[in-house]
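Just one protein chain is left out here, and the rest sit where they should.
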Amino acid sequence: MDDDDRTAGSHDDAASAHDHTAHPGYADHRAAYLARLRRIEGQVRGVARMVDEDVYCIDVLTQISAVTRALQAVSIGLVEDHLGGCVVDAARRSPDEGQAKVKEAADAIARLVRS
Amino acid sequence: MDDDDRTAGSHDDAASAHDHTAHPGYADHRAAYLARLRRIEGQVRGVARMVDEDVYCIDVLTQISAVTRALQAVSIGLVEDHLGGCVVDAARRSPDEGQAKVKEAADAIARLVRS
Amino acid sequence: MDDDDRTAGSHDDAASAHDHTAHPGYADHRAAYLARLRRIEGQVRGVARMVDEDVYCIDVLTQISAVTRALQAVSIGLVEDHLGGCVVDAARRSPDEGQAKVKEAADAIARLVRS
Partner (left out) sequence: MDDDDRTAGSHDDAASAHDHTAHPGYADHRAAYLARLRRIEGQVRGVARMVDEDVYCIDVLTQISAVTRALQAVSIGLVEDHLGGCVVDAARRSPDEGQAKVKEAADAIARLVRS
C-alpha cells in the first residue's frame, strides 16, 4: 500500500470529520476486492445450482466451506488494510484517536472470530 | 422429514450404487435452501456494492460476518438433514454402512468447524 | 471402534433408560481422550507461564491458537464417536430415536461451529 497516498488523503480537510466515508483503508485494493467478491457471488450461485440438481449433501457442504473460507480471507484482508490505514493514521494523529480506532477494530475482529 | 419418501427413493436399484445423486438428505427442504442461498447471493452482491461505494471498512466487515453466519447456518441445516437422512438410513441398512457414513460426515463437520 | 462391544452395551437393560450415563460413544477411546486433555491442560498452563514471563503478545496468541485447535480436534473426535455410537445405535433401535439423537447432535455441532 502506498503510504504517501494515504497520508495525502488524510490531510484532506473533509477527511478528519468524515473519514468513515472518505478513504477506507481498502481503497487502494478496491478492484481486487470487487473481483474476489464477484467470484464469491458466483460460488454461492454454484452452491444453489448444486442444491437444485440434488448433489450429494457432503459435496454441497465441502463447497460451502470453500465459500466461507474465501469470505474469511476477504475479511482478514480488510482487517489488515483497516489496521494499516485507518488505525495507523489515527494513532499518528493522536494516541486517543488511535485507541478509539483500536477498540472499534477489536470489536470487529471479535465478531469475525465468532462468525 | 418424511422417512417413507426417503426410503422410497433409496429402493431404486441404482440408488444403492449411486445414492450420492439419488436423494440427498436435504431433498425435502430444497426450496427453503434455494431461497436462503439466493438471499446470501444478494448479500454478497451488497458487500461488493459497499466496497464499490467506499463504505467504511468496519461496516463492510460487519456485513461479511453476517454473510458468513448465514452460510454456516445453511451448512448446519445440511449437516442435520444429512445425519437424519443419509446417515440414519445407512445405519438402518447395516452397522457397517452406518459407520462409513459417520466417518464421511465427521470429516465434513471437521472442515466446517475449521472453516 | 468395536461395533459388537457397543451393541452389547446397548442391549444392557439399564442402557435404554439411562443411556446418557451408561455408555458414552467415546468409551472405547477414553484413555486417549484423557491423555489429550491432560496435554491440553499442560498447554494452557504453558500459556499462563508465557503471560507471567511477559512473552511477546503475538507468541502468546500463536500458542493459544494451538490450544484452541487441539480442543477442536477433541470435539470433532467426540462428535464422530457420538455419531458412530449413540446416534447409529438409536437409529437401529427405531427411526424416531434416531431422529431425536440427530437433532441433539446437530445442536451440539452448531455450538461447536460457532465457538
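By letter and in written order, the chains are A, B and C; residue numbering begins at 1 in each of them.
Convention: contacts are C-beta pairs under 8 Å (C-beta built on N, C-alpha and C of every residue); 3 or more make two chains touch, one makes a residue touch a chain.
Computed from a predicted structure; not experimentally measured.
K.L.:
Among A:Asp28, A:Asp59 or A:Glu80, which residue is in contact with the omitted chain in the full complex?
P.N.:
Result: among the candidates, A:Glu80 touches the missing chain.
K.L.:
Suppose we count only contacts with the excluded chain; which residues of chain A make the list?
P.N.:
Within chain A, the residues touching the omitted chain are 1, 3, 7, 72, 75-76, 79-80, 83-84, 87-88, 91-92, 95, 98-99, 102-103, 105-106, 109-110, 112-114.
K.L.:
Could I get the residues of chain C that touch the absent chain, sorted low to high?
P.N.:
20-27, 30, 33-34, 37-38, 40-41, 44-45, 47-48, 51-52, 54-62, 64-69, 71-72, 74-75, 78-79, 81-82, 85-86, 104-105, 108, 111-112, 115
Basically, only the chains that are shown with their structure count from here on.
K.L.:
Using CA atom averages as chain centres, what separation in Å is found between chain A and chain C?
P.N.:
Chain A and chain C have C-alpha centres separated by 34 Å.
K.L.:
Report, in whole Å, the distance between the mean C-alpha point of chain A and the mean C-alpha point of chain B.
P.N.:
About 26 Å separates the centre of chain A from that of chain B.
K.L.:
Please list all residues of chain B that touch 2 or more other chains.
P.N.:
Those would be 72, 75, 79, 105, 112.
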